Each structure stands twice: as structure tokens, then as C-alpha cells.
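A protein chain is absent from this complex, but the other protein chains hold their places.
Entry: chain A
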Amino acid sequence: MATRPEDLLIPRREGLYCPPGDFFIDPVRNVDRALITHGHADHARAGHDHVLATPQTLDIMAIRYGADHARETQAAGFGETVRIKDVTVRFHPAGHVLGSAQIAVEWKDLRIVASGDYKPRPDPTCATFEPVPCDVFITEATFALPVFRHPDAMDEITRLLRSVSRNPERAHLVGVYSLGKAQRVIRLIRDAGYHQPLYLHGALQKLCDYYESQGIALGDLRPATVDAGAKGDFAGAIVLGPPSAFGDKWARRFPDPLVSFASGWMQVRARARQRGVELPLVISDHADWDELADTIQTVGPGEVWVTHGREEALVRWCAMQGIPARPLHLVGYEDEGD
């Protein structure tokens, strides 16, 4: 009898479960053995007994949760084969954030790739996505609608810098998530030729330091504290912080703040306006619609499982291409994390 993919990976309340290997991938509750694709909080949680992830993802978890976030950790480099019971697993770059990986799970004659969150386009702050041929490809669907076509991120940075020079009396507050987006945006700003100090909300500092330690140069970064200057001193400056901070008392120290937000969601005008964003920057760490389609065609899987996001549209697209596909109902992953 042929091996069924459902015997190798199956959704459970805790997350995606592998019975022959007795482990979970990105579980949302505490488990014995967890394989983690990347360090974002909805995928990587503290409190598992045993964690297997790339060295960088383990470092990031230690920075966020403390070195004791799991009883035991094990690092798997890209391309390295790890055997867990009857199953072999291998981590491949996912191009989402530093350390992010797809996990290829093999058992008998079957290979499933759980791609986590991924982005095929080049990103100077992490290893580039690598398509892995497989029988079942598990894909995210965060931006799985034909309206999501991310523009070139550098063009968006150009818009930011143009706005900065046009509004020298205002402070630009750029909303970025602290892991990945922050460092990518900073690196792109530097690549665009802007070398003045950038000011950081405290929540970004540690991860920026970590990226630096991994050889990703981010230039002159300073804390956006009041000690750093009186209110007027932030005029014309670029300040980066988590978007949640902009509604907070923290934002009051800046002169006539111009709120910006770097996210794939900024593609939709209503989303930007609801958040009070004056300068929406469409910069995403996820695959856009065309990239999801291209990736599925490149990987060429026998079957596609679609998870977190707009599953129905991607399943529909697969059906139109004659590729068997179904939604994989996993709970607990945030829609907004971009």
C-alpha cells in the first residue's frame, strides 16, 4: 500500500504533527519536540522541551525568550540531514528573515516540504529561498490574492527618502516589525545611499545588534530617547519602531510625526488609512501572489497544502492549473505579522 502524506504530517491542535517522527513543526502550544522554521513569535514559542532549528533561529529565540526557553536545543545548519526516529529532516533557506528555513521531512518514499513563511525575492539580510522538489508542498497564503503584487522594495525606500527630504521639519516614524523587517528596511535605506544616523525604538535594539554580529552592517543606529535630543532635534530624522508604539506616549517626543508603515498590507488603501498611516510602504517579507504561483510551479509538487491566510484563492488557482490542493486548517498563526 502506498504511503499517504497524511501519515507523515497531520494538523493537530498543537500544530502540524509528524507521527513517525513524534515531533511538531511550529507548534502553538508547548510540546516535547518542536521543529521551528523561524523566530517570529507566532511560530517560535518558549517552553518546548526540545527544539530543533537553525543556529540563527535558536540565537533569536534565546534573545527573545532567554537562553532557557527550552530544556534542550539542537542546531541544524542549512542542508544538514538530521534523523529523528524513522524520519529524516533537512532545513533549507526560506528567505523570510535571518535564519528562516523550510523544513523537508522524508519518510519511506515520501517528501513533504513545510515552507513556513517564505519570500523568493533576494533580501540582503538573509539567505535566499531555495526551491526543494517534493511530493507535497505546504505553502503559506498570507498574500494569496491577485491584488497583492509587492513592488520593488527599493522603490518604496526611495519614496521614503523623498518624503524625508520634502518634509525637513517633521520626524518620519517608520513602523517595522522588530525581527526581519526592521533590519531589511535599515539595510535598504543604507543601500539607497542614506548614511545619517537612524533612531531606534528600544524594542528593535537587540535584534539589530544580533544582525550586526552576523555580518549584516546596519550603519549608525542610535536610541530614539529624549536624552538623544530635544524634540526639535528629531526634525528631518528617520525613526524606526514597532507600529504599536506610535499610538503610545513614546511618539510624543517627535515633532509633527509623519507616520509610515512598511508592510505588505499597505497595498490596500483602506488598511493604510484605518491605521492612520500617512506614508504607506509596501515592503513585505512574504511571497506575493505571483511569487506564490511561480514557486508552486518551480517546486512542482504532486500536491499542495495551503495554510494561514487566504487559502481559498490559492486552492482555486491550483485547481485551475490542475494541481491537487487543499487548505490545511492550522490555527494560531497571525494574519497581521508582516
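General remarks:
Just so we're on the same page, a contact is a pair of C-beta atoms (placed from the backbone, for glycine too) under 8 Å apart; a residue touches a chain by one contact, two chains touch by 3 or more; residues count from 1.
By our rule, contacts and distances are computed from a predicted model.
Chain not shown in the complex: UniProt lists it as "DNA ligase (ATP)", one of "MarR family transcriptional regulator", "Metal-sulfur cluster biosynthetic enzyme", "DNA ligase (ATP)" or "Sugar ABC transporter substrate-binding protein".
When the whole complex is considered, the residue among A:Val259, A:Ile296 or A:Leu328 that touches the unshown chain is A:Val259.
Interface note: of A:Phe24, A:Phe91, A:Trp250 or A:Trp305, the residue touching the hidden chain in the full complex is A:Trp250. Within the set A:Glu14, A:Glu278 or A:Asp294, the residue that contacts the chain not displayed is A:Glu278.
Touching the chain that is not shown, out of A:Leu52, A:Val89, A:Val132 or A:Leu145: A:Leu145 (per the contact rule at the top). Residue positions on chain A in contact with the hidden chain: 145-149, 246-252, 256-257, 259, 267-270, 272-280, 310, 312-313, 316-317, 320, in rising order.
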